[in-house]
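The complex appears here without one of its protein chains, the remainder shown in place.
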Amino acid sequence: MMTHEALIEVVGLVRLFGATRVLDGVSLTVGSGEAVALLGPNGSGKSTLLKIVATLLRPTRGTARVLGHDCVREAEAVRAGLGLIAHGAHVYDDLTALENLRFWTTLSGLPADRERLTAALGDVALERHAGIRVRTFSVGMKRRLALARLSLARPRVLLLDEPFAGLDQRGRKWLQTRLEAFKAGGGAVLMATHSFGRELEIADRLAILAGGRVALDTPRGALGSDDVQRLYAAHTEDAAL
Amino acid sequence: MRYARRALIVAWKDLVVERRSKETLNALLFFSLALLFVFQFTLGPDRERLAAVLPGVLWLGFILSGVLGLGRTFLVERDNDCWEALLLAPGDKSAVYVGKLAASLALMLVVEAIVLALFTLFFNVDLGPALPGLALVIVLGTLGIAAVGALFAAMTAQVRTRELLFPVLLLPVLVPVLLGTVKATEALLLREPLASVAHWWQLLVAADVVYVVAGLLTFDVLLEG
Partner (left out) sequence: MVKVLGWLAVVGIAAGLTMGSAVAPREVTQGNVQRIMYLHVPAVWVAYLAFIVGFVASVVYLARRRDTADRLAHAACEVGTVFLGVNIATGAIWGKPTWGTWWTWDARLTSVAVVFVMFLAYLLLRQAVEDPERGARYAAVLGIVAALNIPLVHFSVYWWRTLHQPPSLLKPGTSAMPPSILAALLINFAALALLGAYFIARRARVLAAEAEALA
């Protein structure tokens, strides 16, 4: 269902933190049914870019639009169509899986009847843990719970910050399948990642962030992990010069 | 109404988490009990003197408990990045403020009811006919404390010097509430009718309106992190 509608549009994004120009003119688009992998060394601004698109940070200059809405001026409209999976699990340790779902769906103004919530838990194979406090969950289980929450919210855009970190082999495979299904349904994915491994298989395009800009924006095509690593080294070294 | 549902779910979440972690309520109760003893020992056994300072001492206890308890309202949001998740959940963010306010208010009222009962027991005070008026004053005063407290708690939750900064911000701002509640309580304990202290509880109502409206309008700015 590739309608090529740009769901994420970032133009000339600049973000200063005091004296540091973390982002210095970033432009990027992600279309419907597309996944873009954002690569870059630590401190290259991947998380900052994601946060701006997620309406968590305001840019110093430039614009970011999601689903046609400006991230600063129409933040609530953006939030209604967006899902974020980042470092924090976004769960309350003292609530059960079901209670967490109930809280977040109600807060987002969505229907939160028991059947719907239990079904969502079933989709991520957590229905047996519905009544168990999240404090005891593993990283993978918390990530699955986050996905259950997102599946209830039905976002059209997914922002991911190192989504495969801390997952075991099975968890990674499972997440990959989920993301493929999301793309197939017309969703757009922007994923910040460190790894060059199999996780990149989900990406249709690669964007390498260096020197505060997109140093390279290329279709992933048939690039293997070694190719990617070479490109990465080339562009991040150039930027350092 | 969706706004009410959202505010209620926030209040529900806070109360459930509090009941299960038992962090705040127990500490507040023990603190209040300790205050009771401290007051008794520092003020001496003179019955008359105690009766005279009882309103002030009572509200001092309430406010100090509030300072302890309210400062922690947003700490739970720091775990697992729930703070940013609260911001990301679509909808009017002032509903989160209302929910937090409601939960804090409920907690504080529970503590205050217990403390009041203990005070009347230990200092042998007969509340009798003053109770309805007193209940009104306590609710109005606590609402004011919680309304400002929730706002300032959001401000200080992510600051390193939170434990010091929160009371420093809160106490000066609460002077009108403190004065209003103490003077009204004083009059009520002397069996004066509520109408005689109309200006005091009207001040409390005015303060409550100002604080809650300010909170509703500015909370989302604080949630931005």
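Per-chain numbering from 1; labels A and B assigned in written order.
As a working rule, a contact is a pair of C-beta atoms (placed from the backbone, for glycine too) under 8 Å apart; a residue touches a chain by one contact, two chains touch by 3 or more.
Quantities reported herein were computed from a predicted structural model and do not represent experimental measurements.
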item	value
Visible chains in contact with the missing one	A, B
Hidden-chain contact residue, picked from the options B:L68, B:V111 or B:L222	B:L222
Residue numbers in chain B that touch the chain omitted from display	148, 151-152, 155, 158-161, 165, 168-169, 172-173, 175-176, 179-180, 183, 199-200, 203, 206-207, 210-211, 214, 218, 221-222, 224-225
Residue numbers in chain A that touch the chain omitted from display	16, 18-19, 58
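Rule of thumb we're sticking to: only the chains that are shown with their structure count from here on.
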item	value
Centroid spacing, where centroids are CA-atom means, of chain A and chain B in whole angstrom	40
Touch list for chain A against partner chain B, complex	54-56, 76, 79-80, 82, 84, 86-95, 99, 102-104, 106-109, 133, 142
Chain B residues within the chain A interface of the complex	2, 5-6, 9-10, 12-13, 16-17, 20-21, 76, 79-82, 84-92, 95-96, 224-225
